[in-house]
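Every protein chain but one is kept in place in this view of the complex.
Chain naming follows the written order as A, B and C, and within any one chain the residues start at number 1.
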Amino acid sequence: MPDSEVLHAEHRLEYPYSRSVGPVIGAFLTGLREGQLFGAMGSDGTVIVPPTEYDPQTAEDIGELVEVGPGGVVESWAWVPAPRPKQPLDRPFAWALIRLDGAGTSMLHVVDSGGPDRLTTGDRVVVRFRPPDVRIGSMADIECFVPEVRDGAEVREGLR
Amino acid sequence: MSSPENPPSGSAPRRRPVRPVSIASFAQARNVRQDDHHNEVEMLMPVIAEAFGSISITKDDVDFICSGSTDYLIGGPFSFVMALDAVGVWPPRAESHVEMDAAWALYEAWVLLQEGAADAALVYGFGRSSLGDLNEILALQLDPYYLAPLWPDPVSLAALQARALIDAGRATEADFAAIAARSRKDALSNPNAQVAKDVVASTLMEEAYVVSPLRRHALPPITDGAAAIVLAAGEKAHQWSDDPVWITGFDHRIETHSLGARDLTVSPSTSTAAARAGLFEAPVDVAEIHAPYAHQELIVKEALALGDSVVINPSGGALAANPIMSAGLIRVGEAAARIASGEAHRAVAHATSGPCLQQNLVCVMEGA
Amino acid sequence: MAERCAVIGVGQTHHKAKREDVSIAGLVREAAAMAVADAELGWPDIDAVVIGKAPDMFEGNMMPELYLAPALGAVGKPMIRVHTAGSVGGSTAIVAAHLVASGIHKRVLTVAYEKQSDSDAMWALSVPQPFAAPLLAGAGGYFAPHIRAYMRRSGAPDHIGRMVAVKDRQNALRNPFAHLHLPDISMEMVEESMMLWDPLRYLEACPSSDGAAAMVLAAEDAVSGRFPPAWVHGLAMRSEPTMFAGRDQVNPRAGRDCSADVYSQAGITDPRSQLDVAEVYVPFSWYEPMWLENLGFCELGEGWKLTEAGATAFEGDIPWNTSGGVLSSNPIGASGMLRFLEVAMQVRGQAGEHQVDGARLALGQAYGGGSQFFSMWVVGADRP
Partner (left out) sequence: MADEPGGPSTVTEDRGPVTTLATPIRLDFNFTPGVAQSRFLMGLADGKFMGQRCSVCSKVYVPSRGSCPTDGVPTIEDVELANVGTITTYCVVNVPFAGQSIEIPYICAQVLLDGANLSFMGLIQEVPTDQIRMGMRVEAVWVDREELSPSLASVRYFRPNGEADADYETFKEYL
């Protein structure tokens, strides 16, 4: 049967999910809103960032929260030349796994380095929060991470 | 060749199947970028008909049915319910469904046949990845609090894994291109493949990055497709084939979710599943690896301890066609087909789910 | 060939319209941790995890087993995600039981849940698809015409549905985990509640709940736990198409075939006299008399008479849904597993205030889709 005899239509699936987050995720998100980064102690003392509710390997309850960052090390990264509309930045950026100072695991977020030639695994980066008045307690409260040292000068982005 | 004397870490006690189960038949749709002509039922019907017809049986000859699919490809709930109309489950049948790649549906059916709760099973998987934006859809597989709200696309996550592999000195971008070139070339002899071409790696290396360090060739195509396998135990296996392809080991394992809590350059869950499935007890001739991204083939190959003499992905693998929800099942079918044709005596198939090889399945098969 | 399989641990959440205190992982963990503790085990003792829930769109989390693996102690283990519509809680337990019965694993954790307050369940079920008929009836509107067909066929009087609505809510008062606790429930209260889908009133329909259920299943040589095991005497699943010519939606053949299979395995020839208690998926009051007939507890057309005579009441000869049932708690994906779990609690003697004295053999049933997917098991205090 020729294609013209089959109908097509646009279909939009849209829900405004509102999630209760529980105490652990809630504490981390509250920290983001206040411009702080927290991790949690896992079974073997590893600090997990962002804090999962249960140890990622042993499933045991996680321990107390500890503050980490605001700087960290890029463990891996992937350069995005053409960001997608829903992604954190509208200019080319890097997704990165960042091990924050004091953390034993790395966290996924984006790095705004200006170009793929200005980022290398092992680079130090520092968090850049959105302005306090627009932070609501979500991962998007972090605008991005930026290289800690650029053009020889320390960039003080870790301010809350 | 695998190295039974030196299995990878994570090996667990082997469990031998108690009841022989065979891959009695395998069929798949021609994999295409977009089938905008048929609904799921219309896509599945000829595939199921071929799976039955090739061994001259009907739906009345199977006593269990299991499928794998996801509602998110079509954008509506209960897509598997309508798909059941492609089988004709009347009179009523014992039937189940996993919201996973149909390789796991095959596992569920195999469990029932092992137990003796069923003697023959139809397993199928289907999905049209072309309907929506797969890069957004698959982001919904991620932690809904910390990850999904950032909408990381699967290509970017795979690129993080590829970079880690390069940084560890275990691969180069040229290795990815070589794998893609081999896949495209092998796919020329696979009539169901979507991406097939006689091309050399150096040409592929001229492509631009989609997300560095991954170029276009290191990514899977977007594929609409479906596949079906008939499993048979005991007498039926012999009735339906002169030389049954037996499943000699079957296992699957999952890893933790947080990418930052995993070593992305290794696949311990694959190794554990392989050990449990008895892979390391003897060499294999062929491996069908479900590696949607070129670099993942290297990680899985190492986890399966495959030597250089093992033929990997003679079908072209997931780089040649990646129909979500049946690509894993197709690996089992393709590996079984190599045994049935006499090209291989012992083969291994692998399927994966989740970001960066989070969950992995291993099925070992042998000829008579 | 099959190995014996038993329930050695059970757990469930406090079901509520909105569990605002927990994440999705927190919700499933609450039930799973209780089940593992009830079995007197730790996470490392579990060999595999089987999880089930209804559509992923309820929570907007695709293939949630990936995210939930660490919360359920599944890392390094096999994990399977089942989805068979409303029957999924039962089907999930059945898949887990097969993992034990086949001899593949010794101890399997099975979990089912729904956190539908993250979205709006009724809304998520009625995503308008292009070219589809305009939304006419809503969720209950699918079932109300079949209820009317049952009333026409059986000649059942109007008050039967109200009796079930009252009975199950009274039972729920004995169950601390139930979502609805309505101490003043009465026939008048049901009759005065809003008519939603005539003939179905508001209090004759199930609530929408957040909740989770979990069980640990074990092989005979791995039995442990605070209570004696509930042995699986039979289990079965049956499916039939959603719509076909001559389909009987009041008394679906898939349900009849499924019960015949499970009874045959369990050696049951007269379910009403042999079974001590049953937990049956009754989301709308009238489904009790309909399923009484479908499950062979009586002759066709007689189901409503059992209800009317009080046979299914707490003090009756064959109590149905002493937990309060789906009419009192409905975390969709978990609702089927709760039926399976509640009968295990009964034969283990751990059901507390809703314990039926001397319960030794019990039926759990779940159904889903357009009354087309069925899953059932029979569990007993005695080793089969």
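One rule holds for everything that comes next: a residue touches a chain if its C-beta (ideal position, glycine included) is under 8 Å from a C-beta of that chain, and two chains touch if they have at least 3 such contacts.
Owing to the predicted nature of the structure, the values given are computational and were not obtained by experimental measurement.
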Seminar exercise, completed: Displayed chains that the missing one touches are A, B, C
For this session: Taking the full complex into account, find the residue in A:5, A:64 or A:90 that is in contact with the omitted chain.
Result: A:5
Exercise. For the chain left off this view, which of C:42, C:145, C:267 or C:358 is in contact with it?
Worked result: C:145
Problem set entry | Residue numbers in chain B that touch the chain omitted from display | 36-42, 45, 48-49, 59, 72, 74-75, 82, 84-90, 130-133, 136-137, 140, 144-145, 148-149
For this session: Spell out the interface residues on chain A facing the chain that's missing from view.
Result: 1, 5-21, 25-27, 29-30, 33-35, 131-133, 135-138, 159-160
Seminar exercise, completed: Against the hidden chain, chain C presents residues 20, 60, 120, 122-123, 126, 128-138, 140-141, 144-149, 152-153, 194-200, 241-246, 248-250
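Just so we're on the same page, only the chains that are shown with their structure count from here on.
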Seminar exercise, completed: The pair out of B-C and A-C sharing more C-beta contacts is B-C
Exercise. Roughly how far is chain A from chain C, going centre to centre by Cα mean, in whole Å?
Worked result: 40
For this session: Could you check chain A for residues that touch two or more other chains and list them?
Result: 11, 13, 17, 19, 21, 25, 52, 56-57
Seminar exercise, completed: Residues of chain B that touch two or more other chains sit at 75-76, 144-145, 256-258
Problem set entry | Partner chain B, residues of chain A touching it in the complex | 1, 3, 6, 8, 11, 13, 17, 19, 21, 25, 28-29, 48-50, 52, 56-57, 75-81, 84, 86-88, 95-97, 99, 105-110, 116, 121, 138-140
For this session: Provide the residue numbers of chain B that touch chain A in the complex, in ascending order.
Result: 36-37, 75-76, 135-136, 144-147, 149-153, 156-157, 159-164, 167, 208-209, 211-214, 256-261, 264
Exercise. Okay, in this complex, where on chain C does chain A touch?
Worked result: 18-26, 29, 43, 57, 59-60, 70-75, 117-119, 123-124, 127, 129-131
